[in-house]
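Every protein chain but one is kept in place in this view of the complex.
== subunit A ==
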Amino acid sequence: MKDFDDREERVGKLKGLGCARKRVEDARFTQGKGNYVDDVKLPGMLFGDFVRSPYAHARIKSIDATAALELPGVIAVLTAEDLKPLNLHWMPTLAGDKQMVLADGKVLFQGQEVAFVVAEDRYIAADAIELVEVDYEDLPVIVDPFEALTTDVVLREDLDTSEPGAHGPRKHHNHIFLWEEGDKTATEQAIESSEVVAEEMVYYHRTHPCPLETCGCVASMDKVNGKLTLWGTFQAPHVVRTVASLLSGIAEHDIRVISPDIGGGFGNKVGVYPGYVCAIVASIVTGKPVKWIEDRMDNLMATAFARDYWMKGRISATKEGKITGLHCHVTADHGAFDACADPTKFPAGFFHICTGSYDIPVAYVGVDGVYTNKAPGGVAYRCSFRVTEAAYFIERMIEVLAIELNMDAAELRRINFIRADQFPYHSALGWEYDSGDYHTAWDKALAAVDYEGLRKEQAERVEAFKRGETRTLLGIGLTHFTEIVGAGPVKNCDILGMGMFDSCEIRIHPTGSATARLGTISQGQGHATTFGQILASEIGISSDNITIEEGDTDTAPYGLGTYGSRSTPVAGAAAAMAGRKIRAKAQMIAAYLLEVHDGDLEWDIDRFVVKGAPDRFKTMTEIAYAAYNQAIPGLEPGLEAVSYYDPPNMTYPFGAYICVMEIDVDTGEHKIRQFYALDDCGTRINPMVIEGQVHGGLTEALAIAMGQEIAYDDLGNCKTGTLMDFFLPTAVETPHYTTDHTETPSPHHPIGAKGVGESPNVGGVPAFSNAVHDAFRAFGLRQSHMPHDHWRVWKIAHDLGLHG
């Protein structure tokens, strides 16, 4: 018993895997002592800001900065002409296209960067912007991606569109690529010969990650030492360093990139934006540090939108509901430049995960990327690359098929789920799902909400509505999603040629504490807390005695950064592997100290114990001390390790979400009565952090499904450039969530973890949207596009004749 207590106590002290450890980051954040990029203040620092285009498509006839330059405190005004000699007026995008840094002859979207004003403070910069005279000649504006593919209007005059683009031949001068996966002929045959076919256009509207902190940087060129330091809101600081080196010609070892605390990223802070390039150039030109912080309007109008996928689907099944085929064609609006942040070989990201949780024998996906006069971007807003679009598509198609079959949508899902015994499962579109148990999760979810009871209540409500006794309807939004996260593997995933591995370096200090550095960067996920827990369980040192550092390229090992829920699957795995290297050496040291053979030792929580002799052991603290202070024959002093981890496969978290929504037919208002979220993210590192991630992701999903949108008028004016028009839910609109879990470890991840941060966004959007659709199913609604704001919901009711 004593032994047991002792072990319990030692496990408790570790604060390792699986415990709800409180976050180490919080002490500084709760006291206002975070250090975000706008908090960086350097002597003599200047402030840069952009003159932006009011037009969506126009030729620039002239730019006159004379008046601006005369304003006291204005140091410089940069235009494309100034960047040309440096060959920095254009820059490559992550998607194999190029993008203007400053408008070169014409502008292609409203809010585009035209000139960069550098001044002594932000007020003077703002004044100077007004004084820069730009003479525009407006051109016809194309905002509709379908029209873009038929119009004579050429958006990208800089390209020879008769030549193939980065992803093959173009069909039209505004066409970027056609990307295909799956067997088209077999899919068409399967669908044509099926008993039941459902067809639908599912639009996932343009939206924006809108982290609470906008993007920004401080560039500081030290001309004496030839070194450039760049602080910024970078989700991938090492990649930024490489790109900055390639673009500027400054050697990579002379560039230091620092991601300080980041106020949320959600995909918004993956890309390289004109502001970073201009700040660097301005610092080189002036010899002074230059800060650029975009304001909210800049952020919403110009910096990295998400989604904008028109998904035309056909799904077929037997009369009994067994799915026989899935066909999908996407028209993808990429805006003015193809600046999507996807791994190079995947111009539509991992959209071909769109067979979802279902065993679909044959499928085909084709995605046409199209230029329009809208802001560039196409980032993964809290999801792995285009996975949210895929999940929304299949979860809507399942609902539409259920209508076609006149079948319960929960049952239709159950019939088609990939069974637990089918894993590892090879999908028709080429993925190998690592593990899952969908039926168990689904049954648990349905039981938790009393699904049958809800359906009964819903049917009664419909009857009561028809009798005129109520004006609210009940919607039951179902979703079973499968994510794909954790890119690599390096063999097929790279960004600008850099393989998507990640890294961890650990140094054990003589007194038995440790410092670990990783190639990722937290933007609120709590890496300093959870990576410490992974390591604690691997190396037997309490997480309270392990400092986690990230985000400084001078100290951290090279890594591809944090997005696509890749931190736990990739860097978390690197941490575990580096920890195992430490333990392997520690074992040799312990063997020497205990005068036994390595193989006679076994690991026990925080020590090596001689097998069969529990009183003979060496703790990690003792081993660490010996590593530095004792000459051990055949072993180098010290206790350090580094691991660069190339994952063998991606991980496939999944979940079952159910949203119960009351809808007022006369006002279109909704109230979420219940939201149940079951997540399976494999091994759970910190349940408190997981729950927090789920709450946050669901709230972003709520925003997207129920109101958030980047909208344009016919002239390409962005109608949603402020938080007045762009919906971010407050505590009032946000419901209370119930979280739950099953735990199906990933078989290929060192600790079985899969990643969770983005699941709730991927699963949440279809759950909210399906609830709206489901409320009106009895009255004949099949498909209505998001966002389901009150007006649009009112319109559904109106068009269905429910207003009498």
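Simple rule for what comes next: a residue touches a chain if its C-beta (ideal position, glycine included) is under 8 Å from a C-beta of that chain, and two chains touch if they have at least 3 such contacts; residues count from 1.
One rule holds for everything that comes next: contacts and distances are computed from a predicted model.
Missing chain, UniProt name from the options "Acetolactate synthase", "Electron transfer flavoprotein subunit alpha/FixB family protein", "Carbon monoxide dehydrogenase, small subunit" or "ABC transporter permease": "Carbon monoxide dehydrogenase, small subunit". From the set A:Q422, A:T555, A:Q630 or A:T722, the residue in touch with the chain omitted from the display is A:T722, counting the whole complex.
Of the candidate positions A:F654, A:Y737 or A:F776, contact with the hidden chain is made by A:Y737. Touch with the chain omitted from the figure is made, among A:V490, A:M688 or A:L715, by A:M688.
Within the complete assembly, residues 22-23, 25-36, 38-39, 41, 122-123, 210-214, 261-264, 266, 293, 295-296, 523-526, 688-689, 691-693, 695-700, 722-724, 728, 730-732, 734, 736-737 of subunit A touch the chain that is not shown.
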